[in-house]
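Each chain you see keeps its place in the complex, though not every chain is here.
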Amino acid sequence: MKEQTMSERYQRGLEKLREIDGAAGERVLASLEDIAPDFGRYLIEFPFGDIYSRPGLDLRSREIAVVAALTAMGNAAPQLKVHIHAALNVGVTRTEVIETIMQMAVYAGFPAALNGLAAAREVFAQENEAAVTDGLARPRE
Amino acid sequence: MKEQTMSERYQRGLEKLREIDGAAGERVLASLEDIAPDFGRYLIEFPFGDIYSRPGLDLRSREIAVVAALTAMGNAAPQLKVHIHAALNVGVTRTEVIETIMQMAVYAGFPAALNGLAAAREVFAQENEAAVTDGLARPRE
């Protein structure tokens, strides 16, 4: 990786990506390495190094906004799941995720909301399993 | 209007609509009266009487979600403006509106964000003018 990419902006973005997306973010980066490694760098630098690092809107609100938008657009299921997980990571509750998705029935129709709820069910189940594996008493509420 | 429409659900929806959308909401209802009055009733009952009245997600977060979704979808400019106004009404700051819209550049592209920012500029200007008319010292921050 070129020196340029190890800039402050890249470092800040990488930390933000890990804080928000956790292991899912790392998997996205790994999947880009053989086909478009520069795109992995841009993904760290612009969305995470620039946008998510801005003050002015807390991370919880940012993830609620992203879950809402991806549910409404309805054409990016893998990313919606990553961001439902991310929302939980930054402190959005499961109830708030469900409410955000349900609200999209009003703005993008019932099919969009139903498919968003199906994505949430899948992410919650994965979290429950991981909680069991980790010996945690119970998953996040 | 039929008795049914004056149900508790309708009353609750109408109050919620006024709280969130203010005069813009009334204008939407008025515009439906000659062409689809029942649709005005549904608009009050389902989005406002049912969804916005739910606990589990505060109104600020709901409006951030809607501004995000409508910016990302990019095909509902009049409603985006109504909801930028609504977001300000329920306590979202101008800065937070701008941050929400800017974030959509990552998820729906720069054109969607640029058009969202243009809508925000227009709503903020209307608010500034209204503030002057009302003799207020300065518009909301």
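Here the chain labels run A and B in written order, and each chain numbers its own residues starting at 1.
Operating definition for what follows: contacts are C-beta pairs under 8 Å (C-beta built on N, C-alpha and C of every residue); 3 or more make two chains touch, one makes a residue touch a chain.
What you are looking at is a predicted structure, and each value in this text was computed from that prediction instead of being measured.
Enquirer: Since every chain here shares one sequence and 2 of them are in place, how many copies does the full complex have in this file?
Expert: Copies in the complete complex: 6.
Criterion: only the chains that are shown with their structure count from here on.
Enquirer: Rotation angle, chain A onto chain B: superpose the C-alpha atoms of these two copies and give the value as a multiple of 5 degrees.
Expert: 180
Enquirer: Using Cα averages as centroids, what's the distance between chain A and chain B in whole Å?
Expert: Inter-chain centre distance comes to 25 Å.
Enquirer: Would you tell me which residues of chain B are touching chain A in their complex?
Expert: Touching chain A: residues 46-47, 51, 54, 56-57, 60-62, 64-73, 76, 79, 95-96, 98-100, 102-108 of chain B.
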